[in-house]
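Pasting a structure below so you can have a look.
Note that this complex is displayed minus one protein chain, with the remaining chains in position.
By written order: A and B. Residues from 1 in each chain.
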Amino acid sequence: MDPSSAETRQRIDWPAVALTVVTVCVLTFILAPIAITMLVSFNKGSYIVFPPEGLSLRWYKAFFDDYWWIMVFKNSLLIALPTMAVSTTVGVLAALGYMKRTFRGRNVINLIIMMPFLVPGIIIGICLLMFAHRIGLSNTYAIVIAGHSLWATPTVFLLVQAVLSGYDFEIEDAARDLGAGPIKTFFLITLPCIRTGVLTAMIFSFITSFGEFSIALFLTAPATMTLPVQIWNSLKYEVSPIVSAVSTIMIVITLAAIAVGAKFAGVKTLSER
Amino acid sequence: MTGDVKGAAVPAVNHHPALIMRVKQIFAAHKFLWIFLPAVLMALIFFFIPIFSLLRISFYENVGMGVYQPAMRLDGYIKFLTDPFYLRVIFFTLKIAVLVTSISLVAGYPVAYYVARAEGAKKIICLLLIIVPLWTNLIVRIYGWFVILGQKGMLNTLLLNIGFIDQPLSMIFQPLSVVIGLLDMVFPWVLLIMISVMEGIDWSLIEAARDLGASRFQSFYEVTFKLSIPGVAVGGLFAFVWSMGEYAVPSLLGSSAQRTISIEVADQILTVLNWPFGASIAFTLFMISVSVLFISNRLTQKSADYMLR
Partner (left out) sequence: MDKRACTTMNDVELIGLTKRFKDTLAVDDVNLEIRHGEFLFLLGPSGCGKTTTLRMIGGLEAPSAGTVKIKGRAVNGVPPEKRDTATVFQRWALFPHKTVAENVAFGLKMKKKPRQDIARQVRECLEMVDLTGLEKRYPAQLSGGQKQRVALARALVVEPAVLLLDEPLSALDLKLRQQMRFEIKRIQKDINVTTVFVTHDQTEALAMADRIVVMHKGRIEQIGSPHEIYFNPVSRFTSDFIGETNFFPGRLAAREGDAVVVALADGGRLRAQLTDNAPCPTDVVVGVRPEQIILHRHAPAAGENVLRGKVLDVTFMGSTQRFHVAFGDRMIVVEDVGGAGRESGWHSAEDVYLEIQPHACLVLPA
């Protein structure tokens, strides 16, 4: 019998341990700011001190009482909801077409749709700022919605593709064969079957728009300012402890969205690149 | 306030009839492509045409205070690419981007391997822990780093309390904080890209290697590592592009001494109001991003050949 075989069982599997340690470190790193922000928002005193001096909800109350913050919050909603509608519609249609079959130019279509998402956000912000200036849409909600839709559609496109991998496109052929025209087929067959995918797409396009900063920075005016831009202002010029409360609210919204999305489409789908 | 967007876009669109004609031709020929019409139109009107506009404006002459007039001058580009001040900015940006990219790849690779190989609940939890920061907006996360790295923030308080240091460390408004912030932004994306690459590797290849006599390390290196390189490269390229073009992180977590390309652009466009010059910088940034994207596209095709997807 090999005498070292008993030893090898006792010996620590160093590579595996190291792997686990690194993983824990990295995951902690990316989660730390989120966790800390949430903790700090319940701070009774000055925000930047940690550990908190005492627990209180005063900053949440201050947020809801502050006219400016509420207006900014409303603006974010006013922009995120139409963005959700536009980008979901456009993205779902594009994903359906893309996954149905291979065709010449499929790669080109993919590139055209994905490119706005792959270049840095400020580029889109700047381009649209200049564009809005030329067509007279500066400082409107519309141009921000346009910019955000441009940014959110690729996300929807990818998300719905992942959902469609389990969809049997042949049932559309069957519906046509039995007498349903293309429009009827879409509403009676396609849409009901991809329901969860569409819902998930709506949720995440909303989240994307709600939290988007770079594009909004360039395209919003004081009247149309969104939440992320206001937080940025706050951090840059006048630091208000309300920021921690606002941030926590946004984190909670995101967590809720992920929870719902994970239930509908599964965690795997959400992590497809 | 909200005008009819499509109607107002027509005058701008008329400037580019050739492109529109070609698109129309293609759509007329194949009815199936009509489903892509909204997406393509949106990309065309709100992305490609504005980019073209950007290019044109970058050649214009600046008159001051946001006014500019049509011209054909390369002043902006020359200034940006030769003036030592801007060269320093470019160099700094590249330095930071390379640093962030390398750290994220080196630290992220083992994590991706771990998660890709994990199963069941462990895997789902890990994926969730990566997805949460991914979808949490960046500004909120930056705020979190404020709290952690600030003068009276978490780390300083902790270290002071345990007596590790006498005076608070200056950890924020430094290149260090910019790097940390960018890492935080880039990690979830890089991790997910690398995880999906690793998951695409056929693990039975490793078994085959072990069966043929390779040690654990050898089989890892020869099989897993080599197969994952194209995918990892793609992740790295994305990390690089995003680190280079990110604005919020350097502007908040860096001091006025840390100026990146994106800060310069924003300054020129929003503060100095020298749009032509700002446009030149922006377009340069755009071209760098696009070239990197095309390189990564090539690499993705190569990795697809490897794994016969």
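Rule of thumb we're sticking to: a contact is a pair of C-beta atoms (placed from the backbone, for glycine too) under 8 Å apart; a residue touches a chain by one contact, two chains touch by 3 or more.
Remember, predicted model here, so these are calculated numbers, not experimental data.
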Neighbouring displayed chains - absent chain, whole complex: A
Of A:Leu55, A:Val108 or A:Ala174, the residue in touch with the unshown chain: A:Ala174
Interface residues of chain A (partner: the chain not displayed): 168, 170-171, 173-181, 184, 189, 192-193
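FYI, only the chains that are shown with their structure count from here on.
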Cα-centroid distance, chain A relative to chain B, in whole angstrom: 15
Contact set on chain A toward chain B in their complex: 15, 18-20, 22-23, 25-27, 29-37, 40, 46-51, 89-91, 93-94, 96-98, 103, 105, 109, 111-113, 115-116, 118-124, 126-131, 134-137, 140-143, 146-147, 149-150, 153, 157, 204, 207-208, 210-214, 217-218, 228, 231-232, 235-236, 243-244, 247, 250-251, 254-255, 257-258, 262, 267-268, 270-273
Chain A-touching residues of chain B, taken from the complex the two chains share: 1-3, 5, 8-9, 11-12, 26, 30, 32-33, 35-36, 38-40, 42-43, 46-51, 53-54, 57, 107-108, 110-111, 113-115, 124, 126-133, 135-148, 150-154, 157, 183-184, 187-188, 191-193, 195-196, 216, 238, 241-242, 244-248, 251-252, 262, 265-266, 269-270, 275, 278-279, 282, 285-286, 289-290, 293, 297
